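Apart from one protein chain that is not included, each protein chain of the complex appears where it belongs.
Every chain is named by a letter (A, B, C, D and E) in the order it is written, and numbering of its residues begins at 1.
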Amino acid sequence: MLLCNDPIKIREFITLCPPLISKQRREASRLYQTYIIMGKLINDFESYRTKMNDRIMETANTNIKRFFALDTTTYADGALDVKTKEMLGLVASMVLRCDDCIKYHLGKCHEAGVNHDEMNEVFMIANLVGGSIVIPHYRRAVEYWDELNSPES
Amino acid sequence: MLLCNDPIKIREFITLCPPLISKQRREASRLYQTYIIMGKLINDFESYRTKMNDRIMETANTNIKRFFALDTTTYADGALDVKTKEMLGLVASMVLRCDDCIKYHLGKCHEAGVNHDEMNEVFMIANLVGGSIVIPHYRRAVEYWDELNSPES
Amino acid sequence: MLLCNDPIKIREFITLCPPLISKQRREASRLYQTYIIMGKLINDFESYRTKMNDRIMETANTNIKRFFALDTTTYADGALDVKTKEMLGLVASMVLRCDDCIKYHLGKCHEAGVNHDEMNEVFMIANLVGGSIVIPHYRRAVEYWDELNSPES
Amino acid sequence: MLLCNDPIKIREFITLCPPLISKQRREASRLYQTYIIMGKLINDFESYRTKMNDRIMETANTNIKRFFALDTTTYADGALDVKTKEMLGLVASMVLRCDDCIKYHLGKCHEAGVNHDEMNEVFMIANLVGGSIVIPHYRRAVEYWDELNSPES
Amino acid sequence: MLLCNDPIKIREFITLCPPLISKQRREASRLYQTYIIMGKLINDFESYRTKMNDRIMETANTNIKRFFALDTTTYADGALDVKTKEMLGLVASMVLRCDDCIKYHLGKCHEAGVNHDEMNEVFMIANLVGGSIVIPHYRRAVEYWDELNSPES
Partner (left out) sequence: MLLCNDPIKIREFITLCPPLISKQRREASRLYQTYIIMGKLINDFESYRTKMNDRIMETANTNIKRFFALDTTTYADGALDVKTKEMLGLVASMVLRCDDCIKYHLGKCHEAGVNHDEMNEVFMIANLVGGSIVIPHYRRAVEYWDELNSPES
């Protein structure tokens, strides 16, 4: 549905909406399918990040581009493997309480094969070191991690 | 109204929407009643917090559960009363600039009977110690505090 | 359109929505015009900020009002000009990672005549000093800066 | 003793130092008496703070002086009493991890009659909200609090 | 030497000091031996930490003691091994810029067998995520890490 990007409301709308606005209804159905396949939080985060990183590459100066390059090479496989580095990036992001950074590293940790028990231990270190002020970010991290681990993602 | 959860827009929609989509209209009316009774910001915060805390209790390891237990016992009545402790929790949340933590402790301060003049003095200490960077969070705190103190809440 | 304040979706809705709900359609058209003229992000930020600052002036105590007065006089033309001071306010807001403060000072920097190359050097200092944790805020800053510099703003 | 301001070392020096350098020895005895009466940490903090605040009042501009004035009036007795306000200032200082601010508010809490059990509950809220990263500051706070509560202080 | 705990100055003093103050000279020699064996920074950090943790265990309330217990169990071998957890604790401490926490986790990383190349990659992630504001802490971390890895430690 064009007015809303919440999959639950979209499903409700499909049921409720009057027959005559059939074009909207088809659109709503189509969007809902997308969410089932992809996961709304992941999709929102990834699409905005990609859009703005593209814009940064168009507008940034050389130093900024070098800083972004460094951000990539730092997490490459080296003396420490990618999985360890991504957990390090995640815990740093959690104690500094940056939701987007947390989402990014959760995605990378998922790709690198961090399992549920390992992730819970990273979460605990972040909560302990950073304190209860981290808890709202931890809540959102659990929601995102769930989406990453849902069968459809 | 299924497409939107802003009570003002819901009321406008009820006035505007054509007679034939009556089911949506009834739903919108019902939702609007809820917002009148509860307050949208409070409702949004509380429902997400409850949902994710439930999920955390399903997924977390023992240490995380102990940390959450500690988060509860710390604010219990003791040498300092609950009202003082909740103001301490609030000022700490404000200088660390965590909106969700601020909402949580505003709710608890309201329950504990903190009045407007007292709350303004907590706000001032937070703004002074934390600096003008706290102001946007203070704005949102005032909005939430207003909602907590509205006759309908 | 009353149910949504995303200009792209509004435009799509105008195209899609059935002829009979003509009042909504007119309203949607009108809102869309506003967004074209003003810029959605700027509009959202400015209107909320104004609303809550008004509310603060109604409710705050004397010390808070003095603090807000100090927040104004600090950025006035003095030994340093307004342009330099607003860049100082911006870089401080970026390393402390406060999106609303960043938007505020981006608007003031734009008014004070900071150009693209200068802004990129402020962005770089913020990214360097504050680290990659600043990047998500930098993305949103670029989006807002683009809107400030779009021909319609 | 002129070369050292550690009371324990001063006492040891008095015992050890050869009879001929009697002037140093007398000076060491005198300094040691001061430390017994005042407490070294308190003395170091207070004397530096006073010295630099004096220098600031000589050099600062009007806005800075207003900011310092605001810092004083904010903690004055009002809707909340001084004791509560100083505990608020302390917990804010602890979660932001500023040792000098912690010392200042510990001193003020001591004057305002905060007792050991109350202080431990403030310490716990600071540790919980701010996390284990607060612990080194908590250690130094306990040391300073002990000095404030020692019979000689 | 009783007046000074800098091993280089102690050695210089031993060379310089006049024969008659032989007791001081013997003491200085003894202290210097200790520094050779142990490492001054490690010794200073460990002894203060132990002293104050002992004092905390004497004075703290039950919640604080539980928080300290949690701080221990969190880093125990589990789904993640001790080495990984200590690197997580270190990177969190570095981006939050707490020198004592950094020292503590450097010591634990050293015990857990983190090698130089691995440590440099942890350092880089901390510098990148936390920004150049981390550099002074990184300098002190390198100094401490060198001491941990010196043949005498």
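We adopt the following convention: contacts are C-beta pairs under 8 Å (C-beta built on N, C-alpha and C of every residue); 3 or more make two chains touch, one makes a residue touch a chain.
Just so it is clear, the model here is predicted, and its values are computed rather than measured.
Trainee: Over the full complex, note down every shown chain the hidden chain is touching.
Mentor: Touched by the chain not displayed, across the whole complex: A, B, C, D, E.
Trainee: Please pick, from E:54, E:81, E:111 or E:146, the residue that touches the omitted chain in the full complex.
Mentor: E:146
Trainee: So which of C:41, C:92 or C:112 would be touching the chain we can't see?
Mentor: C:92
Trainee: Thinking of the whole complex, not just what is shown, which of A:50, A:73 or A:115 touches the missing chain?
Mentor: Answer from the full complex: A:73 touches the omitted chain.
Trainee: With the missing chain put back, which residues of chain B would touch it? List them for me.
Mentor: Listed in rising order, the touching residues are 95, 127-134.
Trainee: When the complex is taken as a whole, what residues of chain E touch the one chain not shown?
Mentor: On the side of chain E, residues 1, 3-4, 9, 12-13, 16-18, 20, 97, 116-117, 120-121, 123-124, 127-128, 132-133, 135-136, 138-140, 142-143, 146 touch the unshown chain.
Trainee: For the chain that got dropped from the picture, name the residues of chain D it touches.
Mentor: On the side of chain D, residues 2-4, 20-21, 23-24, 27, 48-49, 52-53, 55-56, 59-61, 63-64, 67-68, 71, 92-93, 96, 98-101 touch the unshown chain.
The rule is short, and it goes like this: only the chains that are shown with their structure count from here on.
Trainee: Spell out the chains that contact chain B while also contacting chain C.
Mentor: A, D, E
Trainee: Between chain B and chain E, which partner chains are common?
Mentor: Touches both chain B and chain E: A, C, D.
Trainee: Of the pairs C-E, B-E or A-B, which has an interface that repeats that of B-C (more than half of the contact pairs shared)?
Mentor: Comparing each option in C-E, B-E or A-B with B-C, the repeat is A-B.
Trainee: Cα superposition of chain A onto chain C: how big is the rotation, rounded to the nearest 5°?
Mentor: It works out to 120 degrees.
Trainee: Taking the mean of the CA coordinates per chain, how far is chain A from chain E in Å?
Mentor: Going by mean C-alpha positions, chain A sits 37 Å from chain E.
Trainee: Two or more other chains in contact with one residue: find those residues in chain B.
Mentor: In chain B, 3-4, 20, 63, 67, 70-71, 74, 92-93, 96, 101, 117, 120-121, 124, 128 touch at least two other chains.
Trainee: Name the shape of the chain contact graph, picking from line, ring, star, complete and other.
Mentor: Topology of the interface graph: complete, with all chain pairs in contact.
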